[in-house]
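A single protein chain has been omitted from the complex, and every remaining protein chain is retained in its original position.
Chain nomenclature is as follows: A and B, assigned in order of appearance, with residue numbering initiated at 1 for each chain independently.
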Amino acid sequence: MTRPRADLLLELADDELILGWRDSEWTGIAPFLEEDVAFSSIAQNEIGHARALYELAARDLGTDADALAFDRPIAEYRCAPLVQLRRLEWARTIARHWLYETADAVRIEALKDSDDVEVAGLAGKIEREETYHRLHAEMWIERLLAAPEGRTRLEEALLELWPYALGVLEGELRETFAARVRERLPFGLPEVEAIPRDRHEPELAELLDEMTIVRRSAPVGAQW
Amino acid sequence: MSDARTAEFLEFVQAGGQVETDDWLPDEYRKRLIKFIEMHGNSELMGVLPERDWILRAPTLQRKLALTAKIQDEVGHCQLIYRVVEDLGKPRAQCLDDLISGKSKFHNVFHYPTKSWGDVGVIAWLVDAAAIISQKALLKCSYAPYARVMKKVCWEESFHILHGRDTVLAMVTGTPEQFELVQEAVTRWWEPLMHFHGTPIAAEEDPMVHWRIKSQGNEDARQQFLDGYVPQIRELGLELPDPKLRRNDEGVWEYTEPDWEKLTAVVTGHGPASQERLAFRRLSRAEVDWVSKAMLPEAA
Partner (left out) sequence: MIYEVFRQERKGQPFVHGGSFHAPDRPFADAYAREFYARRQESVALWVVPRDEILEIDEFPDEFDLKYRRVDGYSIKARLAIARERAGAATSSSDGEGP
């Protein structure tokens, strides 16, 4: 691999962190109580994955996971625009969840074959939890497609998020991902330009501002 | 006949007997159970909101995870508790309707705003400590399905207090500004905490104790709270805003009489954040109404 390992780890970690933060926006107000509890676990898992990835990157960079998650300038965050979007209505939330999990599966499968044993090992651990996330996303897709209102909303949501989703991966991985999505859906998705990873949505700045508001109130290095 | 049956029922529960959903229950008992348990469920659900605002602002990954898990537990408890109410005859959808229309009540502490990360620590530590005292006393509730749910609730909540105390400890051992955040929060939350266990109605006159829905009087619960937590608060160098607060020679805590009319006003929807919280619940329920109707018609 020509890219530094930390670079790759941060990309993944930022995706998981920001998606976890966005998913946690549903905690306490999800469509019904049982789902609230389930979706909150998914948000926690994403953040747990982010933490493990940051810890590995932090060893290479001589820092710690919290500093990587909270204290970098915004320009250094590499998360895909798909995860930056603030809490979406429920069909869009499910669409993003399913698109992200499908893309992530492609990415994690590739990482499991990495020559770097630490990266491959961590990818294996993440994959075991993500399997559950995929089942969760899949059962929602199935139910929404089966209900007229659900299907209409889901279709709209997928069309809207499709260019964002394509931006999560590049090259061959992107093609594999797009093929899997198209194969699953009973309707087509257009050929569109992917929204690239280096683009920052205005919502990212707002989120980073809010997520560091407490942390910034004390000098760097303070304990919380 | 029905009177004799009620008397027999009363004798049974007062002797420590527990009843199940399918047993014959006097109407008054069922009504009181529904009202009491429903308010508990409402409180779990509304209790999510003061802390929810801070989910996005948690200052470390560890705190973020713990806070999310704590709020998740509260939603889960609401689910468990509303299930008990449903089996007593009031559907979940109706509980939610009555909650957001202001017809039913929720606990006083959830009518207040959460102003800082200091509040988040103090809520998790002290509000949950006060709540666990009440919930532990419910383990002996005469209505067995509720008592069983409390067992799970108490077990899950045991981590909340530690998460709160640890959050507070990190701040009181931090910078002077961080210490001040905690001090301000303790000062702010003291009155709601003194209101928490309710007016000092004598246990013998409390209909909830009469039916053995509760087994502990309000003042007993408050004394237990003060006994357990005032020393823990003071040992951190924090001050409590009540000059009369002291443990007398008989071991009873003396304190300035709280303003009980204020408590009544707060729980009837006139607290500083009552209307805003209810409006938020109405809005978020309307937003996802289509999902629950499509997925869980019987519970939506």
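Assume a contact is a pair of C-beta atoms (placed from the backbone, for glycine too) under 8 Å apart; a residue touches a chain by one contact, two chains touch by 3 or more.
Here the structure is a predicted model, which means the values were calculated and not measured.
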Residue in contact with the excluded chain [from A:Arg5, A:Arg72 or A:Arg143]: A:Arg143
Among B:Lys152, B:Arg246 or B:His270, the residue in touch with the chain that has been omitted: B:Lys152
Identified contact with the non-displayed chain, of A:Leu135, A:Ala179 or A:Ala205: A:Leu135
On chain B, residues whose C-beta touches the chain left out of the figure: 22, 76, 79-80, 83, 92, 148-149, 152, 155-156, 295-296, 298-299
Touch residues of chain A, complete complex, unshown partner: 32-35, 37-38, 41, 132, 135-136, 139, 142-143
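Basically, only the chains that are shown with their structure count from here on.
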Chain A and chain B, separation of their C-alpha mean positions in angstrom: 35
Interfacial residue positions of chain B with respect to chain A in the complex: 48-49, 52, 54-61, 63-65, 68-69, 71-72, 74-76, 78-79, 82, 92, 117, 167, 170-171, 173-175, 177-178, 284, 287-288, 290-292, 294-296, 299-300
Residue ranges of chain A in contact with chain B within the complex: 21, 24-25, 27-34, 36-37, 40-41, 43-44, 47-48, 50-51, 54, 65-66, 69-70, 89-90, 143, 147, 149-150, 153, 207, 210-215, 217-219, 222-224
